[in-house]
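The block underneath contains the structure these notes are about, expressed in structure tokens.
Just one protein chain is left out here, and the rest sit where they should.
Labels A and B are assigned to the chains in the order they are written; within every chain, residues are numbered from 1.
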Amino acid sequence: MRDTLRWAYALNQWNVRLDVFVRHEDQQRALKTVSACGFDTIELASGTGRWDNISRPEVILLNHGSHAGFLDFLRRASVQGVSSMFWDPQAPAEEEEGYAFRSTANPADADAIVEWSKPFVDFVAGVGAEQLVVRPVGSAWMTPPLDGDGIKRIGDVWNRIGELTSASGVGLALHYDCLGAVHTAEELTALLDATDPASVGLALDTAEFTVGGIDPVTYYREHADRVTHIHLKDTRYADTGDEYRMPGAESTMLKGGAGRRIERWFYELGTEGGLVDVRAFVAALREHEYSGWVVVESDHGGNPAELAMLNSWYLQHELGIPKS
Amino acid sequence: MNQQNIKWSYMDHWRSNGPSGPVDQWHSHKTMSAFLKQIKATGFDAIDTFDFRIWQMYGDYGGPAKYQEMVQDNGLERIVNTFHAADYDVRNYAPHIPATHEYILEDFRVTMGRWSEIQLDNIIVMPATLYYDMEPVTEDKLKYTAECWNKVGEITAGFGVKLTCHHEFFCGIQSEADIETFYSYTDPQYVSLFVDTAQHCIAGVDPVALYNRHAHRVSGFHFKDTRNVATGDDHRHRPDSEIMAPTTGKWFYEMGTDQGLVDFAAMMTAVRDNGYRGWISVEHDKANKEGGDYSESTAISRWYAKNVLEEIYR
Partner (left out) sequence: MVWTKWSYMDHWVTETPQGPQPPSFNRAYMDRYVKQLSALGFTGFDTFFFYLPLYAGMYGGVPGFERFLQDNGFDKITGIFSAYPSATKYTAPHVRETHDRIVADCTNTLRMCEALTGVENFIVMPTSTYYQTEPVTDDTIKVVADLWNRVGKLTLEHGMKTTCHFEFWGAIRTRAQLETFFEYTDPEYVHFFCDTAQHTIAGVDPVQLFRDYRDRCTGFHFKDTKNVDEHEAYRTPPDPELMAPQVTRWFYEMGEGGLVDFPGLMKEIVASGYDGWLTVEHDKAELGGGSYAEATAVAKWYIDNVLAGAQAAAEAELGVAR
């Protein structure tokens, strides 16, 4: 995309379940698809185990020998580099970490989480990416209510990891999501206040904000100085019934297993009935001369190639951004 | 900016998955809109279509001109070519049987009238019946067939549209010798050649050499790939060898596929060296077989066009 904003595409939707997106030729097809849609930079998402072949630093290095080897692999498909990598320390990394459940909300887990971050920090720096994008806290339904001290403790963990990322020359961006224990705009702002602006930023995901009841445009305007990373996607629904508190909300809410039985929450840009004011949001980024990456996602949608093409069309024709 | 010699069009085959299973883009306005957006997003400039779509154009969009407006609303230039997928029948519609010619000519008079509200470049035909309906392929039959298309070409020329022949590997005129004989009897003014890279390869004909021999009368291309050459009587299976041939479950792949038999670099070099200017159509036929996906194939083929072919000629 030829623009003053820097656009990247997330590969997460291609790796849609345990045993897919493993073979290199499948990954090349995804990379070429993203490239044909006008994106020459990608975001990776962390995973676990032998089948997450493009998700785990050790496994990527096992496949490609070195950071440079991995970049060569991307460049075979005319993808030039990596903007960022997403990591959720709360996700049980079944194999590498012995199925441990950790939480930044639990002080006893802090040291282990800081330790776990190291391969990711090294990898992000090694491939020349700019941001380690992280899930700052686990799901609300699994976490005890957080008071100010609780949020402060979470901030402390990320401040420690922020020191590591800064020392490696990369950024650390906390990615708010609609299920997280830090849920309201006030809680999110408190978390930002508890972190060091010099090393810790906010990853603003337009759909997650909207589902969670926070207006992304307003929040961005108020906190533009802290926003260092963007995930751009749309949604047709907001969580108006506190569904995020349901046990197993990952499934009961986001996969329609209970509540309103909504089986798909996230949509491509320009979707019918989309709640995100994408134009206004992108205009706000331009007003504030936002300089980070804007990562478009097909996250939790359907066919990733189809969604990448529809997202590309929206950028080209609704936002008037030339592809090349 | 350099003069652009080549533009890319996308031939109408498509499937996407909906709640009721796989559907084509003509299923609804919504699926059509999503199709056109995807084609445009990856960098195609136009679309090709089929003649039989005209009923949906009239029924769902108010006719070809109105449909073309929708195409343009999505950022594409226009409809470039239409494919006249005739239902050949030796009783009444078979180019090698002169007694059926008047019926064929009338069909084209009517068809061209239906399309006359928009300007097409080509109307593409499979010039012969299915192989098993024409064999043995004799010189006389080739001659009758040529006479038929000379007359049809005159009709389409009256509408400013070229009649151009697309040789499926399972049609009556698919071998190199028969193709050569056929063109020796047709009038270059009225009958053009449309080179389908995969179909010729499957039939054992080198598409690059064929193109070089007939470049002066080539009016378009389907760029698609294959991994298999037809063997035995693959080309003679009822009702449709593309589906029924015993050796091969999936014949067609997008450009740039592993183990593809078409030498696209040589093809594009020939396109350049022959000074061709205009449209190249990309076609994916039955791309969703064996786990394939139209969206993905389309993005990858346009990636290949941009990163490999446009480096040779654009």
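Here, a residue touches a chain if its C-beta (ideal position, glycine included) is under 8 Å from a C-beta of that chain, and two chains touch if they have at least 3 such contacts.
Values in this document were obtained by computation on a predicted structure and should not be read as measured data.
*Asks:* Touch as defined at the start, partner being the missing chain; which of A:Leu5, A:Val34, A:Val59 or A:Ala105 qualifies?
*Replies:* Touches the omitted chain: A:Val59.
*Asks:* May I ask which residue of A:Thr189, A:Asn303 or A:Gln316 touches the chain that does not appear here?
*Replies:* A:Asn303
*Asks:* Check the options B:Lys143, B:Lys289 or B:Arg314 and report the residue that touches the missing chain.
*Replies:* Of the listed residues, the one touching the omitted chain is B:Lys289.
*Asks:* Suppose we count only contacts with the excluded chain; which residues of subunit B make the list?
*Replies:* 17, 19, 288-292
*Asks:* I need the residue numbers on subunit A that touch the omitted chain, in ascending order.
*Replies:* Interface residues of subunit A facing the absent chain: 13, 16-17, 19-20, 22-23, 49-51, 53, 59, 62-63, 94-99, 247-248, 251-252, 255-258, 261, 263-264, 300-304.
One rule holds for everything that comes next: only the chains that are shown with their structure count from here on.
*Asks:* What is the distance, in whole Å, between the centres of subunit A and subunit B, each centre taken as the mean of its C-alpha atoms?
*Replies:* 43
*Asks:* In the complex, go through subunit A and note every residue touching subunit B.
*Replies:* Residues of subunit A touching subunit B: 25, 29, 32-33, 35-38, 77-78, 272, 302-303, 305-306, 308-314, 316-317, 323.
*Asks:* Any idea which subunit B residues touch subunit A in the complex?
*Replies:* Counting only subunit B, the residues touching subunit A are 16-17, 30, 34, 37-38, 40-43, 74-75, 256, 258, 293, 295-296, 298-300, 302-304, 306-307.
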